[in-house]
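Of the protein chains in this complex, one is absent; all others appear in place.
Letters A, B and C name the chains as they come in the text, with residue numbers starting at 1 for each one.
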Amino acid sequence: MAKPRLGVFKFSSCDGCQLSLLDCEDELLAVAGAIDIAYFPEATRSDDVGHYDIAFIEGSVTTPHEAEMIQDIRARSTALITLGACATSGGIQALKNGADTAAFIDAVYAHPEYIDTLDTATPISDHVTVDFELRGCPISKRDLIELVAATVVGRTPQTPSHAACIECKLAGHVCVMVSQGTPCLGPVTHAGCGALCPGYARGCYGCFGPKETPNTAALAAQLANHGADNRQIARLFSTFNTNAPEFRKEAEKHE
Amino acid sequence: MTLPVVIDIKALDQLVQTLAKDRQVMGPVRRDGAVVYEEIQGVDDLPRGWIDEQEGGHYRLKREGDKLFGYTVGPSSWKRFLHPPKQTLWRAGGGGITPEPIAEDRFAFLGVRGCELAAIQVQDKVFMDGPYRDPHYAARRENLFIVAVNCTRAGATCFCASMDTGPKVNPGYDIALTEIDGGLLAEVGSDAGGAALAALTSRPATEADLAAAAQGIKDAEGQMGRKLNTDGLADILKDNPDHPRWSVVADACLNCANCTMVCPTCFCTTVDEVSALDSDEVSRENRWASCFTTEFSYVHGGAVRPGAKARYRQWMTHKLGTWWDQFDSSGCTGCGRCITWCPVGIDITEEAAAIRGEGG
Amino acid sequence: MAHPADMKTDPMVPVLAQITRKHMEIPGVVTFEVEAPGWTGFGPGQFNMLSLFGVGEIAISISGSCHDTDRIVHTIRDVGAVSHALTMLEEGDTMGLRGPFGAPWPVAGAKGRDVIVAAGGLGLAPVRPILYHLLANRGDYGKVTLLYGARRPEEILFEQELGQWRSQLDLDIEVTVDHAAPDWHGHVGVVTTLFPSADFDPDNTTAFLCGPEIMMRFAANALTDAGVGTRDIFLSMERNMQCGIGLCGHCQLGPHFVCKDGPVFDWATMRPLMSVKEL
Partner (left out) sequence: MNDKVIKVDMLARVEGEGAFKVVVRDGEIVGTEFRIFEPPRFFEAFLQGRDHMEAPDITARICGICPVAYQMSSVHAMEMALGITVDGPLRDLRRLLYCGEWIESHILHAAMLHAPDFLGYAGAIEMANDGHGDAVKLALEYKKAGNAIVTFVGGREIHPINVRVGGFYKVPRKTDFAPLREQLLKARDLAEKFVDWTASFTFPDKERDYTMVSLSHPDEYPMNEGRVVSSKGLDIDVTDWPAHFREEHVAHSNALQGFMVDGSSYLCGPVPRFNNAYDLLSDRAKAAAERVGLPRDNRNPYRSITVRAIEGLYAVDEALRIIDAYEEPDAPFVAYEPRAGVGMAATEAPRGLLFHRYELNDDGSIKTALIVPPTSQNQPSIEEDLQSFIGDILDQPDEDILLLCEQTIRNYDPCISCATHFLELDIDRG
């Protein structure tokens, strides 16, 4: 069987998700052995354009150019897979959605006249059909390896969409919400990180975005019981997955 | 059987050391603001002088007194060791299948409470009494030595008295301890327990010792923070799948699965396929699963229980109702963990009462 | 039937079964004949857990004859990752196999009675062992009727075999499709539309139903309305199964584990449960 051809593409992002691939020190060469890394500018000058069996997309769409580019990549790819919160929900830069872009530009740039940017940062799935979404800000190495290994053998990657709480308990962490009253998004957040934050005595801040059927309202009510004010609750839901519909709606309720 | 004796803390330490010679002794330790079960080296590791304050969705440790076992049950349960969160089943590579060697763990548990021993016995039925058994569980169970502890203090979310599982432990232990002034009353529950106890420095228990222990247990019974009326409950639950209360609880429930993870009897697992990129070996692994997730009931095309209401109903009806049909026992032993460790404090006793038409 | 109550080995560990024959039934549905070491036969309605290492494991009914003790026949529809990978296997390839599991159709209990077998779609595969059994012991049973519904004419399963059976005079076979082009001359409509014209004695009939849950529910209700007893109607249920042996908990349906108490249940047991939404 021919090795699947992989292209790795970057949109608006911090580079962290594609860096995760280079951070797979133990597996990198095995990955390169199992798939043909045809296009990956962060790692290689060779730009082998053409058709890709798998396209990894990092980042969200924030400029007119990016909006065109994603259509082209989609047309040239069999399976289009998004990596991380930016590509999957818009990422941190989606905080500008709903804000006054002109004011944002003024806040940052001395000479704003050249700035060419869309008013929104949007997930890839707003533009093209996405075959699989890997969550996280950043994605976890485990998930990435699982994704590649599963794709190579043809199984569904095991990246369950249940709550981070399950991983928290599998890891044997003590719930920070119950034992410390620390606000934690674990109950509404998609698993994948291994419940890192509770393991470090802090609440989950939602890198992996909403879980399946998240009850954000019930969690927000409990956060308020623990003393969080509306502003804190709104902020908690508006970080790296601020544009994920369930989180955005909950945040709006507290603005 | 041997008469009860009284041992002191030094003797208890000696017991731990003796058991540790050919076992991993697991016991209570204080970690990250809670009492959890981990490997212990001696009595010094125990959370002496710490008690817990529990309520729905609330747990805090505080200093009070100097009892070794003043705390009640915490977030971890013994199932973590007997039925671990992940268990490899077999590995395959190079054309053949190698079953995972049957677990050789030899555990001794120190501080098993009444509700907890009952929970172990519930899982025994699940994993060992059916037409098929889980050989890893069975092996760990056979090698297990249990030092139980009768509760002399109960928490606000405890209701073992309603479930007939405590505060005094039912048989099934090797040794049972009751903390009294000036020592620990020790009772023997098995030959192995008798032998282990005989090797320790002890004195025969006096009437006063026995009375003090009984009083401690009675005190705990009086402090029981929750009650569950089990009368006809199984049928009430099964007969009320459309009770409006299920929708009420579904609105509050996060379906985060914490209750099932902390519950000492919840046994469900999902099988994961594990393959690596750099080897041909693949393996299959069991992982704790929960009926609160949609993937749990997934059949091609969608979940059988997509709604939160159906998932909560499944869990509670199973625990308190259909468990009886399946295993001829309750699936709940009244430990209260699911109440305390639910991030929003949903209370199984309150929900059951509400379906029954009381309170709520 | 190997019922390993005293089994020392781990029931979660499969054996390697080898494919001796592969046959494509209709696009996306493949029948395999496999041989597995230690296989001692099965009861009609039982299933195996089939797997491809690295991909996953799924429950698949045995669709062959239980008189055939060394060949194991499975008919698999490609719907997702595991079923797809299995259907891609070729003769000579191996798959993992555990089983047989589950409670069989109570065919013996139907002796001397009329039998109705009603199947929808791929549901014909799990009931095929019943038909083999009935045909092999034809004298033991009264009128035998097979009512089968497929979505479209192209999706009719085991068409050749149906033709052979139909030519046998002592077997009544009616086939219907949900949608058809004008060149289809058979019945159009759901399976239940075939019931009124079926010939059976309601007081002395045993019915075996297999197909989508909604089809089974309608069929069972129609039979009950026609006077067949609720304990004489049997259904084969499907739930998510990870272990197939009652340890993983996924397949619970009310008080039952579909894998070990079922998958075959009588209608008296299922009726109240199937009327509850999302049970």
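The definition used in the following text is that a contact is a pair of C-beta atoms (placed from the backbone, for glycine too) under 8 Å apart; a residue touches a chain by one contact, two chains touch by 3 or more.
The structure displayed is predicted, hence computed values, not measured ones.
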item: Neighbouring shown chains of the undisplayed chain, as defined at the top; value: A
item: Residue among A:19, A:79 or A:221 touching the omitted chain; value: A:19
item: Touching the absent chain when the full complex is considered, from A:122, A:189, A:215 or A:239; value: A:239
item: Options A:93, A:122 or A:179, residue touching the unrepresented chain; value: A:93
item: Interface residues of chain A (partner: the chain not displayed); value: 10-17, 19-20, 22-23, 25-26, 28-29, 32, 37, 40-47, 62-63, 65-66, 91-93, 95-96, 99, 103-105, 107-112, 114-117, 137-138, 140-141, 193, 196-197, 199-202, 205, 207, 232, 235, 239-240
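Going forward, only the chains that are shown with their structure count from here on.
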item: Overall pattern in which the protein chains touch one another (line/ring/star/complete/other); value: complete
item: Chain with minimal offset from the mean of all protein Cα atoms; value: B
item: Comparison of A-B and A-C by number of C-beta pairs in contact, larger one; value: A-B
item: Chain B and chain C: spacing of chain centres that average the CA atoms, whole Å; value: 40
item: Averaged-CA centre spacing for the pair chain B and chain A, given as whole angstrom; value: 37
item: Chain A-chain C separation of Cα centroids, rounded to whole Å; value: 43
item: In chain C, residues with contacts to at least two other chains; value: 54-56, 80
item: Junction residues of chain A - those touching two or more other chains; value: 153, 155
item: Contact set on chain C toward chain B in their complex; value: 3-5, 7-16, 53-57, 79-80, 96, 238-240, 242-243, 245-250, 252, 254-257, 260, 276-279
item: Touch list for chain B against partner chain A, complex; value: 31-34, 36, 57-61, 75-76, 80, 85-86, 251-258, 261-262, 272-273, 275-278, 287-288, 290, 292-295, 306, 308, 340-345
item: List of chain A residues in touch with chain B within their complex; value: 26-27, 29-31, 33-34, 145, 148-150, 152-153, 155, 158, 160-163, 165-166, 169-170, 172-175, 177-180, 184, 186-188, 201, 212-215, 217-219, 221-222
